[in-house]
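Okay, handing you the structure first.
Note that one protein chain of the assembly has been removed; the remaining protein chains are unaltered in position.
After this line comes chain A, so read on.
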Amino acid sequence: MYRVRLFAVRHSRAFEWLYARLESTMVALDPLFARIGYGRIERPIAAIERATKGLLFDCKMCGQCVLSSTGMSCPMNCPKQLRNGPCGGVRPGGYCEVKPQMRCVWVLAWDGAARMKDGSKVRDVQPPVDRRLEGSSSWLRVSREKAAGLREAREASRTTIAKAFPDARAHEPAAAPLATEPAAAIKPGRDQ
């Protein structure tokens, strides 16, 4: 809904906070999600996400949500689906070139970003959308990606060892392992 969407942008700072909490919760739940199986929860979570974000942001379920980097104004509502800022056709008063009765999504986005604590993310250059992901849950994707990032950081030392001893890694991979270890196969570290 257009008016709710405008409300969300006006309160971008509060939504930013809310979203950050939601994100850390989702990341914390990653082991649980992984155990149940991401495939199994994909559809119900996507349905909840569609209902919630549809109401609040007129979400189009692109599956690659960047709301936190666009002042809580969803760029998929731009008739040109621009992911990186307004086009050159913005009308006086900040209205859309294609839909003159609608405020430019990106005028709202920069305003929203200015109110946010971490609004400078609006300056990041966003890649083109992968259209295959349309309709899927972005929340679960973030949860998977962030959790993978954390795992990667934890695994950095193993990766370094594997890179520092490339021949051993190639010939005796068990001497410089990289694959994820199941909990049953590994003792807790002495210092931890």
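Convention: contacts are C-beta pairs under 8 Å (C-beta built on N, C-alpha and C of every residue); 3 or more make two chains touch, one makes a residue touch a chain; residues count from 1.
Just so it is clear, contacts and distances are computed from a predicted model.
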Missing subunit (named according to UniProt) among the choices "Methylenetetrahydrofolate reductase", "CO/xanthine dehydrogenase Mo-binding subunit", "Sigma-70 family RNA polymerase sigma factor" or "Phosphoribosylformylglycinamidine synthase subunit PurQ": "Methylenetetrahydrofolate reductase"
Chain not shown: contacting residue from A:R5, A:K53 or A:R83: A:R83
From A:V27, A:C74 or A:C104, residue that would touch the chain that is not displayed: A:C104
Contacts of chain A with the absent chain, listed as residue ranges: 79-94, 97-98, 104, 106-107, 110-111, 123, 125-128, 131
